[in-house]
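Quick notes on the structure that follows.
All protein chains but one are shown at their positions in the complex.
Naming follows writing order (A and B), and every chain is counted from residue 1.
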Amino acid sequence: MADRAHAETPALRVQFDTAEQQKDASTLGMWIFLITEIMFFGGLFLVYTVYRSIYPGVFAHASSSLNEVIGAINTAVLLCSSFTMVLAVRAAQLGQRKAIVIFLILTLVLGFVFLGVKAYEWNEKFVEHHVPGPTFHFEGLPAGDQGPAQLFFSLYFAMTGLHAFHMVIGAGILMVLIWQAKKGRYSADYMTPVDLGGLYWHFVDIIWIYLFPLLYLIDRHLLK
Amino acid sequence: MITAAAQEREHYLNTSYGIKSWLLTKDHKRIGLLYLATITLFFFLGGAFATLIRIELLTPQGDLVSSDTYNKLFTMHGVIMVFFFLIPSVPATLGNFFMPMMIGARDLAFPKINLLSWYLLVVGGLFTLFAMFAGGVDTGWTFYTPYSTTYSNTWVIATALGIFISGFSSILTGLNFIVTVHRMRAPGMTWFRLPLFVWANYATSLIQVLGTPVLAVTIVLLFCERVFHMGIFDPARGGDPVLFQHLFWFYSHPAVYIMVLPAMGVISELVSVFSRKPVFGYGFVAFSSVAIAVLGFLVWGHHLFVSTQSVYAGMVFSFLSYFVAIPSAIKVFNWTATLYKGSISFATPMLYAFGFVGLFTIGGLTGLFVACLGIDVHVTDTYFVVAHFHYIMVGGTIMAYLGGLHYWWPKMTGRMYPEAWAKLSALVIFLGFNLTFFPQFILGYLGMPRRYHVYPEEFQVLHVLSTAGASVLAVGYVIPMVYFIWSLRYGQVAGANPWGATGLEWKTASPPPLHNFDETPVVTHDAYDYSTVMEEGIEVG
Partner (left out) sequence: MGTKLPLFPVQASTIAPEVDHLLYFLLAVAVFFTLLIFFSIFYFAVRYRRRSEQELPHVIHGSMTLEILWSVIPFGLTMVMFTWGASIYFTQNVPPHDALTVYAVGKQWMWKLQHMEGQREINELHIPVGRAVKLIMTSEDVIHSFFVPAFRTKQDVLPGKYSMTWFQPTKPGKYHLFCAEYCGTKHSGMIGWVYVMEPQDYQTWLSGGATTGSLAENGQKLFQELACANCHKDDGTGRCPKLVGLFGTSVPLTGGGSVKADEAYIRESILNPSAKVVSGYQPVMPTFQGLVTEENVLQLIEYVKSIGPKPANAAAPAASTGSSTPKNR
């Protein structure tokens, strides 16, 4: 132990030989984690696909009741937040410590805008009795189709809810990054956490890119 | 823990003391021991349930416990054994302890995440234990809907939450192992110099990472359905209960390979060391692990042959299931061939390896029966299936786990276990196991359905045989528990390499120093090159 060449330092953990090895390991770990996330959301996408194919008509009706303008606005907000996240990572690579903080804060603000809009949308569903449960009612569909319609909204809430939950975690990660960046912990030499936080944020963004057309847009034209 | 005067050298067990030094440790070896203690507790708890089940089944009437209690017993037995013993068994204990050492690393890539994994298992286990003491759960470990979502009045949510949390333990362990194998190998340790145990754990990790999230989302849906009555699996609201079975088995079939692949890795090590020969067909054995991991994801539908799945879907799943049989057969043949012209020692770990190969052969071959559509219609959901998977999981995984534990015990603790007792218990376990589960094949083909509290009288003789076997088996499991603990204090002090093994874990002291190696090893040979060990001379422990 005493003659070991590798005492642990803040930047290099004892199990690694070089900073490069450490960065590679962390990045690979993050990618694998994102793969597990894909499998997690994959299960939901599968369930959605199965029921959409069993009840295409009802799902088209229910899906058309969602507000596509709000959905599109939220998509734009999230895409912008991914852009500011990229700028934050770029700033970290260039070692611009002030810029990191600014771009991370911008990303966080956009994230909160998304969540705010989402909350507004969910509230609308409560008002319209589109929340699954005893009070659920979807106007314009006969009694027999209320079940499948409720199924659509169940999946809508499960999918957007889990997505929002990931956004909240992402916001938490951003706050930690901002706090650490303010203390000047990140530099061109050590910016792995910013990089990994960025990967996570983009992933959550991509999930939404799939959710938006799936829940809001498919077969909308059929009912016009 | 180890107090002999000869043990003054600093190693991972005596660098620090106290509860905190264990509960906050980042050392993969100590975490491996934490896992060992945890899953041993769960094993004996699950075993206690099994004992009660077997005693109840001595008579055809339900005279020991009520039907509700019986249903809770087999459910808790299944939940605890599958999620809190078998899945973490080999990878989280032996894998955690030895995989980094075998590739010449100082630790796993993410030691803190490793500790977090253990805590998640414990917290998940506490939820499940809470459910158990609060009243139990009676859905079977498979949680089929709509029974679990609408009809059961038991603690489904708490149990499912426990499984959900422990699932993250499994995911994080898998993630940690994959990154470690990719990024932490010592200089010269190429992929094809890796010991087969590492290959097996790597393949297992792939399944953990890809499969477990699907179980997680299934549990989330189950939770939503039970709490909010969303209708996802409820036919009254347009849902499909069979969809749950598809999602469940998409994870739970590969999960069988999470349990057995690392066990196969252990056997590859044991067969090689105790016949002092490289494993026959190294490449085939290594790739068969990966093949099993990949193919395992394509066969879940063979659990649904009578579930109203379409006839053609059934045929496709049966066809694909036979593909998994081939890599498993390749392994068995290669292990057997390794013995040919070897120098075969009958040390306890090797006895377990022999037991594993024999029992796994029977378990695997009966797998051909249940993969066969015409036969499976008759035997599914009977004791035939129960016997089949116990041959794989108990006859396979637990034999290998115990074999591995004996093999690496000197390295973990620096002490030898008492050989005569160990041989005796290996024999008792082998005999007890066969007596317990072989009659169940006959019971199953006769038509005895599983999960039956009371049963027709004509099945009694076979049930009594099975229960008799179970009591022998129980004795067999208690003996090692006793002598392992005894050996911690009184066992003979072990040398660095008591078996004449080639792995890097044997190139360092027993027990290993805090960071495994005094200097990073450089690998210049293939795995299982025994000529190098012979040159060094064998220190017999």
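Criterion: contacts are C-beta pairs under 8 Å (C-beta built on N, C-alpha and C of every residue); 3 or more make two chains touch, one makes a residue touch a chain.
Since the structure is predicted, the reported quantities are computational estimates derived from the model, not experimental observations.
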Using the touch definition from the top, which of B:G211, B:G314, B:P480 or B:P512 touches the missing chain? B:G314
The one of B:F369, B:W421 or B:W486 in touch with the missing chain is B:F369
Touch as defined at the start, partner being the missing chain; which of B:G281, B:P418 or B:G495 qualifies? B:G281
Name, in rising order, the residues on chain A that touch the hidden chain in the full complex. 57, 141-145, 147
For the chain that got dropped from the picture, name the residues of chain B it touches. 62, 67-68, 71, 138-140, 142, 144, 146-147, 150-152, 235-236, 241-242, 275-278, 280-284, 305-308, 311, 314-315, 318-319, 322, 325-326, 329-330, 332-334, 336-337, 339-346, 354, 357-358, 361-362, 365-366, 368-369, 371-378, 380-382, 442, 445-447, 449-456, 458, 460-462, 500, 530-531, 534, 538, 540
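Following the convention adopted for this analysis, only the chains that are shown with their structure count from here on.
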Cα centre of chain A to Cα centre of chain B, whole Å, reads 35
Note which residues of chain B are touching chain A in the complex, please. 10, 15, 105-111, 171, 175-176, 178-180, 182-184, 209-214, 216-218, 220-221, 224, 228-232, 236-240, 243, 247, 250, 513-515, 518, 520
Residue set of chain A touching chain B in the complex reads 1, 3-4, 6, 13-17, 21, 24-25, 28-29, 32-33, 35-37, 39-44, 46-47, 50-51, 54-55, 132-133, 147-148, 150-151, 154-155, 158, 162
